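These notes are about the structure you will find just below.
What you see is the complex with one protein chain gone and the rest in place.
Which chain is which? They are A, B and C, in the order written, and residues in each are numbered from 1.
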Amino acid sequence: MGILRLSHAEVRVPDLELAHAYYAEVVGLVETAREPDRVFMKGWDEHQHHSLILTAAPTYGLETLGFKVDSLASLDQLEAAIADDGIHSDRFEPGDLGPGSGKVVRFTAPSNHTIDLVYGMEQVGNGLPLLNPPIAPPDLVGMHPPRIDHIFLMCEDVDGICEFFRKVLGFRLTEQIMANDGHQLAVFLERSHSSHDIAFITGPNGAFHHVAFYVDDWNDLRAGADTCAYHGVRVDAGPTRHGATRGCGLYFFDPAGNRNELFTGGYWFDPDDEPTTWTEAEMGRAIFFYQGQVNAAFMTVHS
Amino acid sequence: MGILRLSHAEVRVPDLELAHAYYAEVVGLVETAREPDRVFMKGWDEHQHHSLILTAAPTYGLETLGFKVDSLASLDQLEAAIADDGIHSDRFEPGDLGPGSGKVVRFTAPSNHTIDLVYGMEQVGNGLPLLNPPIAPPDLVGMHPPRIDHIFLMCEDVDGICEFFRKVLGFRLTEQIMANDGHQLAVFLERSHSSHDIAFITGPNGAFHHVAFYVDDWNDLRAGADTCAYHGVRVDAGPTRHGATRGCGLYFFDPAGNRNELFTGGYWFDPDDEPTTWTEAEMGRAIFFYQGQVNAAFMTVHS
Amino acid sequence: MGILRLSHAEVRVPDLELAHAYYAEVVGLVETAREPDRVFMKGWDEHQHHSLILTAAPTYGLETLGFKVDSLASLDQLEAAIADDGIHSDRFEPGDLGPGSGKVVRFTAPSNHTIDLVYGMEQVGNGLPLLNPPIAPPDLVGMHPPRIDHIFLMCEDVDGICEFFRKVLGFRLTEQIMANDGHQLAVFLERSHSSHDIAFITGPNGAFHHVAFYVDDWNDLRAGADTCAYHGVRVDAGPTRHGATRGCGLYFFDPAGNRNELFTGGYWFDPDDEPTTWTEAEMGRAIFFYQGQVNAAFMTVHS
Partner (left out) sequence: MGILRLSHAEVRVPDLELAHAYYAEVVGLVETAREPDRVFMKGWDEHQHHSLILTAAPTYGLETLGFKVDSLASLDQLEAAIADDGIHSDRFEPGDLGPGSGKVVRFTAPSNHTIDLVYGMEQVGNGLPLLNPPIAPPDLVGMHPPRIDHIFLMCEDVDGICEFFRKVLGFRLTEQIMANDGHQLAVFLERSHSSHDIAFITGPNGAFHHVAFYVDDWNDLRAGADTCAYHGVRVDAGPTRHGATRGCGLYFFDPAGNRNELFTGGYWFDPDDEPTTWTEAEMGRAIFFYQGQVNAAFMTVHS
């Protein structure tokens, strides 16, 4: 079967205490482990050990991203497929990469992003009892998204990375923005039958655009924006709708400069559904459906 | 008692057919009367004859605005108060100003806006039966706001117009944005115990910023923005929240260039409540609470 | 002008500590004063001293209800009108009736409910600064409705109490449920241009059906029901819509047995709008629009 969904992101933050406070109090993630240079966190409704790792580093950006794999057999197959594609990978056993980590195949994608394929990350539960549970824990704060949703990256050769994700990793293309010259400006790819688990847009190799957390509905985006305003967190864009994915989102920045999104909506995607294409002329609507144009920061502000 | 609420706005449109189609199909107002040079419309849940008049004119802008007065005695008192303030007014009988029009006192405010005080505009009902009605008529289209909410104008002397509205017309100040030099940059005034029935911001005398229609909730703002996008109507800003009034809104333009707003929220205001003040430094948050700054068009694009 | 809106309700509770904890933690009202036998509370966005008084008493029910009057002149006029109708009233000065109380005219309505007409209750502010405020205080808990909305009472002679409220107190009829024999089964009356500030339904004189607090939207009703479920508070009905008023509500009980409602929606009502009538056959839809029938408890469980 293979990759199940986006598992986690590891982001760099120069001031670990400040970033920790932000992700705990403003975003409302739950801390599950703490090391001198790393904090492990998750959305409250996630059962696995972490979906976000904050790593002390001189500057901001993405250290690694991880995909959850459904079985050990799938992990082995993916390891082989990566090797067949001529890419070196490393294998890690549970605990090698820190608290909760499972069996991991780590490699660098052609887009120059470090990717972990994970099987068997420790399960820690979602904070609710398994017997007669309430709807949610009573002590949630901030935006408290239930879970991670997708990640959005940049690279020079979008056509190439799209091909790599489809052929080697088994992703399906849901939407694409095509340049007038026929190459792909942006691609949206999924494994979880959602509108996207990962997307790439033209930019520097290795660059990080945003990581998105899921919320239940449009009202949560307003509540999230109110939370940003209360804490003096700068809103980059939204609440708004995306043409591509039909989802709605709110963009804002962590104290280090990493862009976050609260995302809701999108659609179910069957493997035999056809991808949707946006022309270069309509790229503005594809990204910001209401404004019809991409704001200045969207393409220029990233890690 | 006096003025009850905002009654209607009359806006200029160079292409009456196009504007009519826009307000009927996109905004979803209901037509109640048609003349060669004017169309009379209303929100579906309004009982009075009209809350918007489209008037053929060489350019866009506001022709008149009207306030609903609760009784003939109040109309007489307001007429006298205006005269006491040294302002000329004209009196019109029902029908004089067009279909449905009631008894009207018309005058020009110090801000150079023509204002009608109306008593007894014809009641036409809200399209629902008075016996065992459904929740709404079945044939609503577009955004279909139930009713007009407020109007936002510009003038040079905001302190002066605020004083005039309070002393002569009996309005109450709910919020104000104060310049560093101590004068009012913007004022929000009410008669209906809402956050505002009318607001003024510093700008050219006689200028028109926007007319707002009420919708029930935040979801309706997204639906409104989807409607804009579907019809190719340019969204100016939002869906977003205002710091001043705490309401949420969506700005967009009619084909003539008149700015419209869909608005929801705000609060109940008692006559003995204290007004809220925003400093000039926080004006951005007062207008666009999430972005924290006024977009370029907000202050420069108006009639 | 006269009565402005519903001001407050005073309800009886046998266990003051328990009721206090419920209204503070579950409903999320704010305490403003405490006496040995009374607790004074308000919705967070109310500026006046209190909208709910809990009074220790052997059983549950309504002690008094209050309407806010706009001026001392109106209070005097209403006092005279009540006397003209042959009803005795008492006058109280600020503080006479407890902390924050203003000038009060107290009388017993023909329905056998004690009514306070209040002018000048102490203003305490809504907990937000008057300069550059946030959207809401950060420490709200439970359902935290911003304000009281309406009260729903019972009496034997609905026609009579409707006439009294219209003629003596200046209320306007918005909706009525008519029995087949031509008398009124229920009436909805307003002074605040809303769908209702008070309603009466056929039942024992002096009986109390529910007091309603306003919330912003339909999502808040679900959140309120989640809060009930979390705290083990029994939901009586809803979230649902009412045919009469078109508003949406959630009914539940305080620990003493007094019914509460979270209410949202309704409409603006002009003084010259026509009332809506529901037939006896459609009474089920008038009360519970979706179910089409009144649940057993609605007519039989009250104080």
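Going forward, a residue touches a chain if its C-beta (ideal position, glycine included) is under 8 Å from a C-beta of that chain, and two chains touch if they have at least 3 such contacts.
Just so we're clear, the structure is a prediction, and the values are computed from it rather than from any experiment.
Just list which of the chains on display the missing one touches.
The chain that is not shown touches these displayed chains: A, B, C.
Which is it among C:S51, C:Q176 or C:N219 that touches the chain not included here?
C:N219
Any idea which of C:H20, C:R241, C:R259 or C:H302 touches the chain not displayed?
C:R241
Going by the touch rule given at the top, which residues of chain A touch the chain that is not shown?
Within chain A, the residues that touch the unshown chain are 1, 4-5, 45, 47-48, 68, 70, 120, 123, 125, 128, 130-133, 135, 146-147, 192-193, 216-219, 241, 243, 246, 265, 267-268, 270-279, 282, 285-286, 289.
Pick out the residues on chain B that sit against the missing chain.
Missing-chain contacts on chain B: residues 134-136, 138, 217, 219, 226, 229-230.
Provide the residue numbers of chain C that touch the chain removed from this figure.
Residues 218-219, 222, 225-226, 228-229, 234-235, 238-241, 243, 248, 285, 289-292 of chain C touch the chain absent from view.
Just so it is clear, only the chains that are shown with their structure count from here on.
Between copies chain A and chain C, are the contact residues mostly the same numbers or mostly different, with half as the line?
same
By C-alpha centroids, what is the most central chain here?
That would be chain B.
With chain centres set to the mean of the C-alpha atoms, which chain is at the far end from chain A?
C
Calculate how many whole Å lie between the centre of chain B and the centre of chain C, each centre taken as the average of the chain's C-alpha atoms.
31
For chain A and chain B, what's the span in angstrom between their mean Cα positions?
For chain A versus chain B, the centre distance works out to 43 Å.
Show the residues in chain B shared as contacts by 2 or more other chains, in ascending order.
218-219, 241, 243, 285, 289
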